[in-house]
Every structure is written in structure tokens, then in C-alpha cells.
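Of the protein chains in this complex, one is absent; all others appear in place.
Presenting subunit A:
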Amino acid sequence: MYLVADISVEICAAKSCKLCTQYCPEANTILYSDEMGKDKGFKYGSAYVAVDRCKGCAQCVWVCDNMAKNHAIKMIMIDQLPVAALTDNITYGEKSTTATLVSPTVG
């Protein structure tokens, strides 16, 4: 098993700084969804991680902790994530993306 980044929607959707999307070295790995936060009653959308592309470098954790000071991202073993976004289940829209969350180990 290996570590991947996991973003807390509750913290992210309250701030929505989007810094992690700009600092991830992997393309289209940290994506942004308007629905993910607003559907739960938060002011903004939230960033989320396409875990099949995450290499586990934790650069986003440093950026969220030290630059944004939001502490919304933690590294977590992939088999301990009940649901996560996978590239196959992500749909791009005009200004945002939507993801159907599934179990990352079953797919």
C-alpha cells in the first residue's frame, strides 16, 4: 500500500484558495469541483485528488500547511480511503469538474 493525498472538504470548501492545484507537480491530479462543497452547504467548491495519478510526494501538504495555512490535506494509505476520485470517473465542465467518488482499491 502507498500514501496518497486526501483533502478535507469541510476545511477546503470554507477557504477555497486553490493553491494546491497550482503547486502539484502532476498534471490533472488535484482538481477543483464547485459541486463538492456547495452541495454540502459550504460557501465555495473544494479541491480533490485523482488518487490514481497521485505519486504521494506531499508537496500539496506543505503548501496547504505553510503557504495557505489551512491544514486541509493529509497523507493517507490508499486502502484506508473509503471513497476517492479516479480519472475515469471525472467529468470536465465549463469552469469546474465533477467526480463520482468510488472505492479506490476496488475501482
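In this text, a contact is a pair of C-beta atoms (placed from the backbone, for glycine too) under 8 Å apart; a residue touches a chain by one contact, two chains touch by 3 or more; residues count from 1.
As a convention for this text, contacts and distances are computed from a predicted model.
Taken from the listed names "Spore germination protein", "MxaA protein", "Nitrite reductase small subunit NirD" or "2-oxoglutarate:ferredoxin oxidoredutase beta subunit", the protein name that UniProt assigns to the chain not shown is "2-oxoglutarate:ferredoxin oxidoredutase beta subunit". The chain not shown here touches subunit A at positions 18, 21-28, 30-32, 47, 53, 55-59, 61-63, 66-67, 87-88, 92-93, 95-97.
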